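My questions will all concern the structure given below.
Apart from one protein chain that is not included, each protein chain of the complex appears where it belongs.
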Amino acid sequence: MLLIPCPWCGSRNQVEFTYGGDATLKRPPPDAPVEAWYEFVYLRDNPCGPHDELWLHSAGCRRWLKVRRDTRTHDILASARPDQALPGGEP
Amino acid sequence: MRYSIFSLARNALSRHEHWPLAWRSPEPKRSYEAIVVGGGGHGLATAYYLAKEHEINNVAVLEKGWLGGGNTGRNTTIVRSNYHLDPNAHFYEFSLKLWETLSQELNFNVMYSARGVLNLVHSPADMDAAIRRGNAMCLNGIDAKFLSRDQIAAWIPELDTSSSARFPIVGGLLQPRGGTVRHDAVAWGYARAADACGVDIIQNCEVTGIRLDGGAVSGVDTTRGFISTRKLGIAVAGNSSRLAAMAGIRLPIESHVLQAMVSEPIKPVLDTVVTSGVVHFYISQSDKGELVMGGDLDFYNSYAQRGNLPALEHVVAACLALFPSFGRLRQLRSWGGIMDMTMDGSPIIAKLPVDGLTMTGGWCYGGFKATPASGWLHAYTMARGEPHRLNAAFTLERFAEGRMIDESGTGPKAWAH
Partner (left out) sequence: MTQSHRLAAGGIVDRSRTLDFSFDGAAYQGHPGDMLASALLANGVHLVGRSFKYHRPRGIVTAGADEPNALVQLARGARTEPNTRATQQELYQGLAAASQNRWPSLRFDVGALNDVLSPLFPAGFYYKTFMWPPGPRWWLKYEHAIRRAAGLGHAPRNPDPDHYQHRHAHCDVLVIGGGPAGLAAAQSAARCGARVILCDENAAFGGSVRGAADAIDGAPPASWIAACVDQLAANGDVTLLPRTTAFGYYDQNLVGLIERVADHLPEPPPFTPRQRLWHVRAGIVVLASGALERGIAYAGNDLPGTMLAGAAQAYVSRYGVKPGTRAVIFANNDSAYGAALQLHNAGVTVAAIADARPQAALFGDHPQRARADGIPILPGSAIVRAHGRLRVAGVDLVSLGGGAARRIDCDLVCVSGGWNPAVHLYSQSRGKLRYDDALATFLPDVAPQAIVAAGAANGKFDLGAILSDGHAAGFVAAARAGFAAPARHAAPAADAVSTGPLLPLWSVPARRGAKCFVDWQNDVTVADVALAAREGYRSVEHLKRYTTLGMGTDQGKTGNIVGLALLAAELGVAIPRVGTTTFRPPYTPVTLGTLAGHEAGADLEPTRHSAMHDWHVEHGARMLNAGLWKRPHSYPRPGESEDDAANREAKNVRNRVGLVDVSTLGKIELQGRDVAEFLNRVYINRWDTLAVGRCRYGVMLRDDGMVFDDGTTSRLSATHYLMTTTTLNAVNVMQHLEYLLQVEWPELDVFATSVTEQWAAAALSGPMARKVLATVVSIDVSNAAFPFLAVGDCELAAGKARIPARLFRMSYSGELAYEIHVPVTHGRAMWEAVMAAGEPFGIMAYGTEAMSTLRIEKGHVVVGPEADGRTTADDLGMGKLVSSAKSCIGKPLLARPALTSPDRWQLVGLTAIDGMIPRGGKLVADPGQAAPIPMLGHVSSWCWSPNLDASIGLALLERGRARHGETLWAVSPLADARVRVRVGPPCFIDPEGERLRV
């Protein structure tokens, strides 16, 4: 059972959180070409290894956070507020 | 040696000491006409149909571990074609028809057990959707029946059909020809039949790179050296993104872990497959007597083939809400498999934007029941260089074109399908 370090609340049980998917996606500007939107909405790197992802502390402080988690082992490597970079930049 | 009661009896006389290998373990050749990556049901079926239907026998199946060690051996063995949208309905019905004769086709008993798949309905809105789907099935020529609550109560007395249940059962959509298939036998049966057609099945051979030459596939690098080919098919659901990335392709897929479990074996208590969309649960009883059950994903990207307790606890809670008398039974084994979750919940069986490269994958929860049709159509697409009518809709390009096949209507959130 994952133990997720919420930057506001500290480490909390996974059942308090809701998954939000890939955190490395960058929302295109509204006038970006449809291809850019297609990539944003549909395509994923889906890495086997460290994955930067969003979680919502839904049954806690209701803040979104970024987590770097290894998808092979489920080891949690770092977490940060959405406006902060995870240590070491993008994986 | 053909398998039959006679060969079994004959071999009994020699104490089974003369059974031949079910498949060889050849050294990989330096070149093949076609290579299939992935020695699960889909890859082995692809190779079998390449040889059988398209006379392409110079084929290798490359498997990084052991045959059937991925999702073929990690599912809940359910087969059905009870889909609403036309492309899915026609595809899965084709698959079900192949299941019906597969034991004879492969001369390997895969134990297709048409014990029925019953989708429980818990509310009027649920009933609308179930009847709409059942009607679509009928119009597509697929068997479907709607059962009332009383019919269900009489048939499956263990189900809590009372109105005091948290999500009362108000009826159910039954596909009588749905059922289960012995999962390992599918990999072994296809492997044996493909091997008999001359296909080289190479276990413990991991593909580490895809080589391109002028925009077309020229071969694969493996842990056992480079092997050249012009036709490369990927059948590695769970790891499709990793293989596609070797050819520089990003897919609309995320990998997620789905857990399943069995109870200790008990005498027959459940003679059909029961599923519930509302409580996210499906259950059947295996021929050994184990109750085989599963539910939702763990809901985070994973390649770990193991999950955590909350998802399992939820599956069991759903089980006991439906079957309150199962509370004193025990969970015997649990395991996890890695699902390719696509952005519309439907598979991709198609050419990829590199010449000579195809894939079958993106199965979400539903890959096992698709195995024969997936292999058949993937082989067709590899051999002909174009899709068959039945997989023409399952392209990679459908997302860019807006032709999603979104059975649940959940939209581009991979883990929600």
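To keep things simple, chains are lettered A and B as they appear, and every chain counts its residues starting from 1.
Just so it is clear, a contact is a pair of C-beta atoms (placed from the backbone, for glycine too) under 8 Å apart; a residue touches a chain by one contact, two chains touch by 3 or more.
Here the structure is a predicted model, which is why all the values come from computation and not from measurement.
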Hidden-chain contact residue, picked from the options B:32, B:49, B:91 or B:112:
B:112
Cross-chain touch to the chain not pictured, restricted to B:222, B:263, B:342 or B:381, is B:263
Of B:197, B:354 or B:400, the residue in touch with the unshown chain
B:400
What does the interface between chain B and the hidden chain look like in terms of residue numbers?
3-5, 7-9, 12-13, 15-17, 19-25, 65-69, 73, 86, 90, 100-101, 103-104, 107-109, 111-115, 122-125, 127-136, 138-141, 144-146, 157-158, 160, 164-168, 177, 182, 184-185, 188-189, 203, 263-269, 279, 285, 287-289, 306, 308-309, 312-314, 316-321, 324-335, 400-404, 406, 408-412
At which residues does chain A meet the chain that is not included here?
1-3, 13, 18, 20, 27-28, 30-32, 34, 37-38, 40-41, 54, 56, 58, 62-64, 73-76, 82-83
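The working rule: only the chains that are shown with their structure count from here on.
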Roughly how many whole angstrom separate the Cα centroids of chain A and chain B?
29
Under the definition above, what is the set of chain B residues touching chain A in their complex?
239, 241-242, 245, 250-255, 299-304, 308-310, 343, 399-400, 412-415
What part of chain A is in contact with chain B in the complex they form?
1-2, 14-15, 19, 21-22, 35, 38-39, 41-46, 48, 51, 53, 69, 71-74
